[in-house]
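Excluded from the complex is one protein chain; the other protein chains are retained at their positions.
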Amino acid sequence: MQFAMNSSDNDQILNTVTNREYQYGFVTDIETETIPKGLNEDVIRLISLKKQEPAFMLDFRLRAFRQWQKMTMPRWAHLKFPDIDFQDIIYYAAPKARPSLASMDEVDPELRRTFDKLGIPLEEQKHLAGVAVDAVMDSVSVKTTFKEELYKQGIIFSSFSDAVKEHPDLVQQYLGSVVPVGDNFFAALNAAVFSDGSFCYIPKGVRCPMELSTYFRINAAQTGQFERTLLIADEGAYVSYLEGCTAPQRDENQLHAAVVELVAMKNAEIKYSTVQNWYPGDKDGKGGIYNFVTKRGICKGDYSKISWTQVETGSAVTWKYPGTILRGDNSASEFYSVALTNNHQQADTGTKMIHIGKNTRSRIVSKGISAGKSQNSYRGLVRILKGADNARNFSQCDSLLLSDTCGAHTFPYIMNDNPSAILEHEATTSRIGEDQIFYCNQRGISTEDAVGLIVNGYAREVINQLPMEFAVEAQKLLQISLEGSVG
Amino acid sequence: MAHPDPLIQKYLESLSGMFADEDVRASVLSEILARPEDVVAYRERYKYTRIWEDFSDEYFALAEAESRVSAPRKQVLAGKIYSTAHPAPGASDILAEALTRTDLGQGAEAGPLAELLERHPDMLEAYCSFPESGKDVFADLNRAFATPGIGIYIPQGVRMQQIIRVVRAAGQGEMMRSFVYLGDGSESTLWWEERPEGSLANNVCHAFLGKDARAEWTQTFCSGAQTLFIHHNYVRQLTGSRMQHHVFNVGGRSVRLNHNVSLSGPVASHESHGLCYIGDASVSDVDIRMEHTASDCTSNQLYKQIADGNSLGIFTGRILIPKDSQRTLAYQKSNNIQLDPRSMIRTRPQLEIYADDVKCSHGATVGQLDSEALFYLRSRGIGLQEARRLLLGAFAGEVFNDMEHPALNAAIRQYVGNHVLLLEDIQ
Partner (left out) sequence: MLSIKDLHASIKDTPILRGVNLDVRPGEVHAIMGPNGSGKSTLASVLTGRDVFDVTAGEVTYRGTNLLEMSPEDRARAGIFLSFQYPVEIPGVSMANFMRLSVNETRKYRGLPPLSPAEFLKKMREQASLVELDQKLVSRSVNEGFSGGEKKRNEIFQMAMLEPLLSILDETDSGLDIDALRVVAQGVNALRSPERATVVITHYQRLLDYIVPDYVHVLYQGRIVRSGDKSLALELEARGYDWLKPENNG
């Protein structure tokens, strides 16, 4: 699906851009229930108890925790950050709420105002037509809209906690099937302590009639956010799914370690889009979210397809490689990414495409934009296994440099064990063209706006992969994130 | 002239004795072993070379033992030096054994490194200007056990017309350090041929190009069926200098080349082209580090691998552009062809860019010979084997495009064709 932006969209974007600061940096004053800092088996049992989980969940968590204890934090990425004291983090924080929410009226008004302010109204009638939202604040899901309507078609869209209660068989079958508990340090940590997230199941042959989305919000101080998303598209199903993230402005660094698992059965298609705008820290690099995320999909059935699109503008540190295991024959995957870093942000992001089935295809388009004193790395792996006859990959990763104090790095690895594969990789690194900026200046456009225009043009190929409303959002975000980078 | 690295200084002091001092060895080994985190990094760097099969965890001890038994070390410096206008793979016009210092005319000399360093203070000064990286376990081992190898000295302003050719057959467990020195404004064409035998050779070769010097340096590797051959180049180029480097790996069970280049003065340029034919049961592992230490420099990497039989070909290409290295041009291309279903290819470009006024591009392709081109040739009556040879010849030919010395170009084509039947017909 492609949406072209017309010029009035561009105008609108330019007009809207007046805010120089991170605009989602406010804190919601709401009564929060937290548990004490620190991590041990008792804390994990407490989380499981609070969530009234069945035994398999506690078992899953404990297995993960025991593996995690033996692991060390990965340091191979092109990122500099201090050691994290995992005993100095609160692993569970939830807005205090009435025992059960029967209707929208029962949602805490303060909470509703928070999501309104973020542009995510929780009332279905007010919301963007055709988008169902699961809103997650700190450790719990606050509200899932359109849940009942979707269920009429057999689509299960709910918070992870509800899914554990209502569909334990499905959860048990797929949880950890794509990202095993011991996959990596942060995935293991997540598996041990995750508190909520979204769950989605699209039954055989159903095309999900609306965009599904999850909105993640960190609010409480000194808390880590560990959510988990599990999305299953059964045979012939289709779903487009979006996630957005923001957090308040704080001087401390907060940890976010999420896991996303996607399963696409035969002929199924999943489009997974992310607009990541966690608090990036201030101009001097103080504060901001440490974002360590494991996202992986499996094209389990023949002719299945998974598309990843990500627009990454937030977080102080990003460590994230959404990948696809192409197991089914003739399965396909795409990865489209824009990663913009400014000030002292650091991003090490890219993708992994693991080709196992025959005639599998993958395509990677990555656009890195570095400004200020930031460091931006693309890291990718294309792996073709022995049995993956006639696999194809095309990768393009470009880097744009906007200052002489930033860094742009590229680490694209190819590992091929099957000579019938055809793999191509192209990449360029260059700075923004002075002649382009001058041309804009000469037409009366300020340098800052010109840079915004040029960057948006540069990112167009990726932005166009996003559903319409989010594409506009993403363009605005790019513009805002660049504020103050020219000068 | 004191070397900044005390280990190298001790090594230099011990040159006259030919052996690296026992104390030097002990301190380097303890230094390596004191950095367990580096050992992890070493392993990462050598991850695909089948080195760990040979060394496993006791590789230090093994390497040490090996270096002890390979006495007498004086005989290690087996090699021949030629100076010729028309090199040929089987040339007979031997100029000298490398053990003897040889006058190449116009004040240029070749011979034992220790002797040359003593005779030429400018050469010694240049040698001391190389920072020791300390980030490579095998380079460190070489540092510990090094014996002086061949030196080549081209004085300032001298333009060598003849091609200098070095032919070496490395001995068992050899760890040799050689040095090629080109003074300011000098020019030289060099063919350095390595034919290591025995189970391990781990050599370092330094090359220094003074201001505006020009070097055309071709290395050919053809190692024995049992040899693990590791070769490290450290190239340092000053302002306006230019090097055309070519490397051809035409055989050997396990060949690892570390080609480290530092463009230390502005407007220097370095072209590094390589062609590796990796036969059955072989590994070729090429690791390039191109450091643009100064501004306005240009580098270009073009590496081609042909993997046949049950083989593994690895290309790692790092480009580092620090903050102040503005107006840098850096290009890299890795093209790979797999001829056999059992063959494997790994490419790992690594670009680290901290300056903004740069133009960098890199590209990689992995695949088979183009089936459409094969069919086109066959439809014109050219047999399948012949068509494959033609296409491989065309694939390989690009590597020769920048080899400017016509006699050298022809000789190397012949050399490669003699070793690899499929490459008899390089175009």
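Each chain gets a letter, A and B, in the order it is written, and its residues are counted from 1.
One rule holds in what follows: a residue touches a chain if its C-beta (ideal position, glycine included) is under 8 Å from a C-beta of that chain, and two chains touch if they have at least 3 such contacts.
This is a predicted model, so every value here is computed, not measured.
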Displayed chains contacted by the hidden chain, counting the whole assembly: B
Hidden partner chain, touching residue among B:103, B:280, B:370 or B:404: B:370
Answer key for B:128, B:169, B:329 or B:390 versus the chain not shown reads B:390
With the missing chain put back, which residues of chain B would touch it? List them for me. 370, 372-373, 375-384, 386-387, 390-391, 393-395, 397-398, 427
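Note that only the chains that are shown with their structure count from here on.
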Taking each chain's centre as the mean of its CA atoms, chain A sits from chain B at a distance in Å of 44
Can you list the chain B residues touching chain A in their complex? 44, 307, 323, 326, 336, 338-341, 343-368
Residues on chain A engaged by chain B in the complex (per definition of touch): 76, 78, 399, 401-431
